[in-house]
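Only a single protein chain was left out; the remaining protein chains are all shown in position.
Right, subunit A next:
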Amino acid sequence: MAQTGTDRVKRGMAEMQKGGVIMDVVNAEQAKVAEDAGAVAVMALERVPADIRAAGGVARMADPRIVEEVMNAVSIPVMAKARIGHITEARVLEAMGVDYIDESEVLTPADDVYHIKKSDYTVPFVCGCRNLGEAARRIGEGASMLRTKGEPGTGNIVEAVRHIRLVNAQIRKVAGMSDDELMTEAKELGAPYELLQQIKREGRLPVVNFAAGGVATPADAALMMQLGADGVFVGSGIFKSDNPAQFARAIVEATTHYEDYALIAELSKGMGTAMKGIEMSTLDPSQRMQDRSH
């Protein structure tokens, strides 16, 4: 008998995306640019994070017409964002047949306490994390893929770097702990104990962990791969740059060949201006998307 929506099928889908770049797009035309550049998937949304930031107000799930338009335009997988805790937006996206849902802090949370119980769905979910506690709680809720939160729409890589370094350092710490220390660590992280046991045993997360939130250049993408990310999400970095097609292609190649520095130099020549970017200390704390969920 065939079984759909199993952990293996949902997590496996993310395994197939490894080493690749997932790009934010807002229409069919951008989706084609992304696919032609070699993106492994696109994230269909109404506005890229930089524009969400600029627009202010409440950011919600995209108009289903945009999601549908993107789904019809490309043969690669299509992801879409639902608000944190918004069970209905997630069910709507599942009913439309999107391939992956991002329960995302980039949108305004619908529930400021609880996340969606993602294990109830056939469609897989990706969620953001800043540390191993958040990563483990999201996996506990049924996320099949993780990404660093970074600070979306800033074009500043510093937060994504902080998050991937912290998650990986905490994994190394857990892997080196003795069994009798693990329960206290679970309490301190707020992480499911059984999951920490598994992470200790395997020395890694049981799901793929991508980088997201601030990737603006090929070198940024390569840096995140170097730090152990399984792949890269690029939100505003491509379509807020001067040459989206060139940026998209260069980021794809830099992600695959992240240790070939001469190549990254070549790729980075004469690309025009990357997205402007925001320095963290100038960002009002109330505007930090990464602090919207825990």
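Heads up, the rule we're going with is that contacts are C-beta pairs under 8 Å (C-beta built on N, C-alpha and C of every residue); 3 or more make two chains touch, one makes a residue touch a chain; residues count from 1.
Just so it is clear, contacts and distances are computed from a predicted model.
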| item | value |
| --- | --- |
| Among "Pyridoxal 5'-phosphate synthase subunit PdxT", "Electron transfer flavoprotein small subunit", "DnaA protein" or "Pyruvate dehydrogenase E1 component subunit alpha", UniProt-listed name of the chain not shown | "Pyridoxal 5'-phosphate synthase subunit PdxT" |
| Which of A:Arg47, A:Arg60 or A:His257 contacts the chain that the document leaves out | A:His257 |
| Hidden-chain contact residue, picked from the options A:Met13, A:Met43 or A:Met289 | A:Met13 |
| Contacts of subunit A with the absent chain, listed as residue ranges | 1-6, 8-10, 12-13, 15-20, 35, 37-41, 75-77, 94, 97-100, 122-124, 252-253, 256-257 |
